[in-house]
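My questions will all concern the structure given below.
Left out: one protein chain. Kept in place: all the others.
Chain lettering (A and B) follows the sequence in which the chains are written, and residue indices restart at 1 in each chain.
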């Protein structure tokens, strides 16, 4: 039984959560009247900014519960989707709360807990954004327990000490659970002084993941594992063709199928509710649906829509002069990246139970608060009538920043008056993803007489990433005139180049495109870093020296240079082809975390093989170095998969393929046998780690292939011509 | 009406004949007899039927000439790097039966039949001409030392071979294409061909 004593009679005074710089949205309002140069400055800031946590529930007694067995439950506003957030948060809390991380049980906060994240779990910000508020909250909680213990022990609070969940005085001791059980009223103190780095016992240590055992022994922890008594199952029929509209529906034959409870027409979709999931699937095959397909989109249609020079233009970076079209000294290369699927292993879905005046939705989501609001609005309820219960996520990667399907589960539940669990089929998952948009890039470069770049321009076209997403304030696009998601990695970090341009061309596509882990970073870095390496070769210079010469010591410059130096040194970088293998270098900076990779590549029977990756990431304070490494390894693999294997295409109006296998992804056999990760800690606070290492991987591989074969590959996925 | 039709059919036949004559010789699928050899026999007609089945992807995909099973009408390599393994049934732990059972699965679209697996490497037919397939089929050093009777049994009674006429649906739920000759006609053609001495037209 949980002790909710700390929630009793607490004074409602909220204590301060540091406001920091304010969110991107706040800044945007201030820039509304400004012209482009100021917009650009704001954009550059937005790119490197770590937005602070912004959500409700800023009171320690909402975040923490002391349990009877003297463990502490932490209601995390951030969900666990593999990134290791729960472990890092437990470590951070443990150091201020004076408990062992193993004593902390981290759960994803349901909206009725009062801890509601107004934004999302994303942007690699779980640890970075909660670093300050969570320590403040945990330290406050510790002081509350101490003050209460002082009363109970009749001692002076200043004379008490805390260790492993116990308050000690000279004479006696009380466990946190004992204190909580005896407490009648809590006093909320001012935020105490936080511990210095030298005092950390757990932060900075490779503490074992808190979710390791449930994941190794098969505990039911994911959204699709959820159950409620009397629950029914649902599958939804959606159009296979892009832009298709429901024309006619004949559900008679399906209604007679075994186990079918109800067939419900939804918005441009048909829901089939049955007693079991296979029954729902079988019945779906009997539903006769006709679709109006106004246009059968083809791959070429998308490519012609999405081109540098088409759509909304925004100069996102500008220094010096633009290069002239007639300048014969300018080298210009064109790059592309394809439509990418999230392909997370746990299909989307939601378990919803709509009752009179209230609703419960259990699901894997990165947007707990937004999903609550969406469901409430669809049901005509107030947000507080809806409880969204997030579970562990079977992968997020940005896919679950849009979980509007919770609405459909709720509507189906309301239609049958029972709890309904709705699950995507894998085909639905592939055809109704919120895809990584395809991109097109033109990079122009010119060498000066000194053999260094005197001009570099990155012109990039992308579909929606941030635009249209509920996470971003809706006015943001209009205000900034750019898609800040597509912009990630789009600006040029080589600030010593006198003439620089980054120009975004934005076009909304006829199918949904949105957040995909690292956003524009993967493709933008592929284009820029391929070109920079190409120019280093043409200039006859070492690729690291060439890069270093173009970066100043200003801003993050010194830290970018440090990761490049470290990567080439640790990898023993060489320009020479040895034993049929060549090395490739690339670097990027994302959300203020610079990263450089050196890869070792061979080409055997036309197939590119990556043998070894040396990764250097400056992640600031590494709360859990082992899990930062895990994020680097995972980013490298996911980046390799996108860079070398994956591609969605439009075929006769349908997004294809619709299953793993035909949608080729990196498998065990493609994983490098050696991945060495080195962490630099060039900041005193934790910086984002879950996406920055994706940046340089495609370019590093392409650069190695160029040095090995002479071929400059310019299209993802990388295939030998 | 019948008169009218015949009037058109005859010139059409002439036209087709002309096209055939104009076609380049020695295409692997070209079974027309070269000059100087006896005219087509009943055995040759059966041969054509049998070979149109044996060279169809439903059959040839599991008679690869390399170590990779093939999939689809285009005969591309099986996804996930699946390969022959030691005994033609995949690798030791992940093998054919990890996914393929002894019958089709309509839920997944994964095909299945008893002893699902690859034909022995010596029976690799992919890329062979019809005549070469027939030679391989009849060659006791390559066909598992099978005589006519054993071959007829394999070709007309083995449930894995006959699966080709009940291939189920694919992963998208669409029916798989069957071989171009109906099962009964094929079985009769196999028997007729062997009865005629299994001639291979040259």
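Keep in mind that, in the parts below, a contact is a pair of C-beta atoms (placed from the backbone, for glycine too) under 8 Å apart; a residue touches a chain by one contact, two chains touch by 3 or more.
In the analysis below, contacts and distances are computed from a predicted model.
Looking at the choices "ABC transporter permease", "(2Fe-2S)-binding protein", "YCII-related domain-containing protein" or "Carboxyltransferase domain-containing protein", the name in the UniProt record of the chain not drawn here is "(2Fe-2S)-binding protein". Annotation: of A:294, A:320 or A:661, A:661 touches the absent chain (contact as defined above). Which of B:108, B:126 or B:166 touches the hidden chain is settled by the complete complex: it is B:108.
Note on the undisplayed chain: of the listed residues A:63, A:392 or A:546, the one touching it is A:392. By the touch criterion stated above, the residues of subunit B touching the omitted chain are 79-83, 85, 91-95, 97-99, 101-103, 105-110, 171.
The set of subunit A residues touching the chain not shown comprises 81-84, 208-209, 211-222, 224-225, 227, 233, 258-259, 276-278, 281-282, 342-347, 392-397, 423, 425-426, 626-627, 630, 633-638, 640-641, 659-661, 665-673, 675.
The working rule: only the chains that are shown with their structure count from here on.
Averaging Cα coordinates per chain places subunit A and subunit B 50 Å apart. The part of subunit B that touches subunit A in the complex is made up of residues 79-81, 107, 171-173.
Across the complex, subunit B is touched by residues 278, 281-282, 285, 427, 658-662, 664, 667, 669 of subunit A.
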